[in-house]
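Just below is one structure, and these are the notes that go with it.
Of the protein chains in this complex, one is absent; all others appear in place.
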Amino acid sequence: MSLVLVFEQVLNGLQFGIMLFLMAAGLTLIFGVMGLINLAHGSLYMVGAFAAAAVAGATGSFVLALLAALAAAAMAGAIVELAVIRRLYDRDHLDQVLATFALILIFSEGTRWIFGSFPLFLDIPTYLRGPVTLPGGIQYPLYRIALIVIGLIVAAGLGLMIARTRIGIQIRAGENDREMIAALGVDISKLYTLVFALGAALAGFAGALVGAIQSVQVGMGEPVLILAFVVIVVGGIGSIKGALVGSLLVGLTDTLGGVFLPRILNAFMDVSSAANIGSSIASMAIYILMGAVLIWRPTGLFGARL
Amino acid sequence: MMSERNLNIAVLAMFIGIPAWAYFSDEPFTITLMTRAAIFALAAVGLNLALGVGGLVSLGHAAFFGLGGYVMGILAYHAQTYTPLAEWPFLVEGTKSMPVIWLASLLLSAGLAWVIGSLSLRTTGVYFIMITLAFAQMMFFFSISWSAYGGEDGLSIYVRNNFPGLNTLDPIQFFAICFVILLAALFLSARLAKSPFGLALNAARQSPQRVETVGLNTQRLKLVAFVISGAITGLAGALFADLNRFVSPTMFSWQLSGEIMVFIIIGGVGRLFGPVVGALVFVALEHFLGGLSEFWHIYLGLLLLLIVLFGKGGLIGLICGREKVHD
Partner (left out) sequence: MNKKILALSTALLAAVGMNMGAAQADTKVGMITTLSGGGAGLGIDVRDGFMLAIKQSGRDDIEVVIEDDQRKPDVAVSLADKMVQSEKVDVLTGIIWSNLAMAVVPSVTAQGKFYLSPNAGPSPLAGKGCHMNYFNVAWQNDNLHEAAGAYSNDAGYKKTFILAPNYPAGKDALTGFKRFHKGEIAGELFTKLGQTDYAAEIAQIRASGADSVFFFLPGGMGIAFLKQYGGSGVDLPVVGPAFSFDQGILQAVGEAALGVVNTSQWNKDLDNETNAAFVKSFQAEYGRLPSLYASQGFDTANLLISALDKADVSDADAFRAALKAADFNSTRGDFKFGDNHHPIQNIYAREVIKEGDVFTNKTLSVALENHSDAYAADCKM
């Protein structure tokens, strides 16, 4: 295999990782600040994609569609937080898992009730269409490069926000000592609603961006949700840096595993069975990665030591 | 308020009364539904040992449920095609005999639970939830792509397996088998909870340091609980596959892990009959709500939310009030 192709596949892995990061960042933030496992995070991703598809269909503008996705997901997040989630902070993980599992059912079928059972259409805007030629002669889709750039901007923005702004200080304080920051006069319930809406908006944003090159349909959130969980567990729950490293690791493992395992096995067997067995192992690769990381470091790569 | 004991008796009476009524009024499907409820209850009784007593929130019990199913599927498949399962290191033949299948699925699920448990118990909290989920996902993807036993299509068994002296294809007789096994599992878990092992496990959940100071190894206690728990859920998987005469990778899916957990929480965590009540209610909801509307999952979701938010202690908690706490 040529070096160019290897490089291209690495780029694909990075790009996939960055998309995962957008999902995982919100999830890890919500867990870090509120200690909440939110299985319904994938539903917010779906809400974003559907809102974007609906607005893009009506107006034809991709930018408006992205804004709509942010707004719709943030709003759905805030409503869910006010109505359900805030009753769960003091509960154990078991209640949280069940309640957010119930939210998935409501969101999925509710979306199908509103938008029908067929996938919706959402496309890349014309100015981001087509491939560009990178140094070394690699043809790479412009939109995917845009995704990488947007993802990195979001990551940097989140990092800055947490390190530099007042909200960020409150978030960090909330992670460390809830009672103390409440005692200092910060309206903790407002902060929680805000963080939840922010996490939701990130998920919705990811859903809209990804929806343009995938399929906007009911149930699109769950596979990504599980991947995002793998990411934050590998990276260490609650750590934005962990989420970034975890996303890239998972993205690379998944992409490169799928590409190279069949080729490596091809040295020992014929093409068909190598393709078959190789892709079987590749589909388990990220879970093997996660198991290995947890056995080595039980709280993930950047998780707080117990 | 009803006492928990009376409620338990009422639930058992339903498990006997409803199938008996269905038998005499020729409603075999009701018996099938009750069998489904009994098997789900058995799976949840297994998980309840880890979750309710040991405090181990496993979101990967579908791994054992599915393994049990595949043990049944694979053994019966080789028996119905007259091919040996393995010729090396010694000859293993397929079988259609339920007791043999049960034993095999108990042992293999226990073995898998031992492996998953020893690795997962290094972590706690959310990490434990996620690593158990990851193991179940591994099994799921493996079963989908493993074409020797049907991959995603799964395996069909044309005739239900045999139990000496019974006609297992008769719904009421197969129900009786499943119900008796459920009773045995309930009995076992009641005995376990009161045994020194169960008390120590319960204490390890509430205050691990104290138990360690007494000189007990909490990790080992939890591992044993996890192994027994996995074995029981595995047995339920073998019965479930026999009920459907079919096994497929969906038995490994994370939604199934979630559902088993849902049974326990609907019924009441840590209560002996919690899983039984939960499974019964879930099967009834699935049956009646499913007929009402195409969008019945919305109602199911709302109902679950209400139970979690306002019905602490599940249905048993609602009916019988709080558990008596011994200090």
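When the chains are written out, they are named A and B in that same order, and each has its own residue count from 1.
Here is the rule we use: a residue touches a chain if its C-beta (ideal position, glycine included) is under 8 Å from a C-beta of that chain, and two chains touch if they have at least 3 such contacts.
Bear in mind the structure is a predicted one, so any value in this text is a computation, not a measurement.
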Based on the whole complex, identify which of A:I167, A:A182, A:I213 or A:L301 touches the chain you can't see. A:I213
When the complex is taken as a whole, what residues of chain A touch the one chain not shown? 1-2, 5, 8-9, 12-13, 15-16, 19, 108-109, 112, 117-121, 123-124, 129-131, 139, 141-144, 210, 212-220, 223-224, 255, 258-259, 262, 271-272, 275-276, 279-280, 282-283
Residue by residue, what part of chain B touches the chain that was omitted? 27-30, 32-33, 36, 141, 144-145, 147, 150-154, 156, 158, 171, 240, 244-246, 248, 250-251, 290-291, 294-297
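The rule is simple: only the chains that are shown with their structure count from here on.
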Could you put a whole-Å number on the gap between the CA centroids of chain A and chain B? 32
What residues of chain B sit close enough to touch chain A in their complex? 51, 57, 59, 119-120, 122-127, 129-131, 133-135, 137-138, 141-142, 144-147, 254, 258, 261-262, 265, 269, 295-298, 300-305, 308-309
How about chain A: which of its residues touch chain B in the complex? 31, 37, 84, 87-88, 91-95, 97-99, 101-106, 108-110, 112-113, 226, 229-230, 233, 237, 276, 279-280, 283-284, 287-288, 290-291, 294-295, 298-300, 303, 306
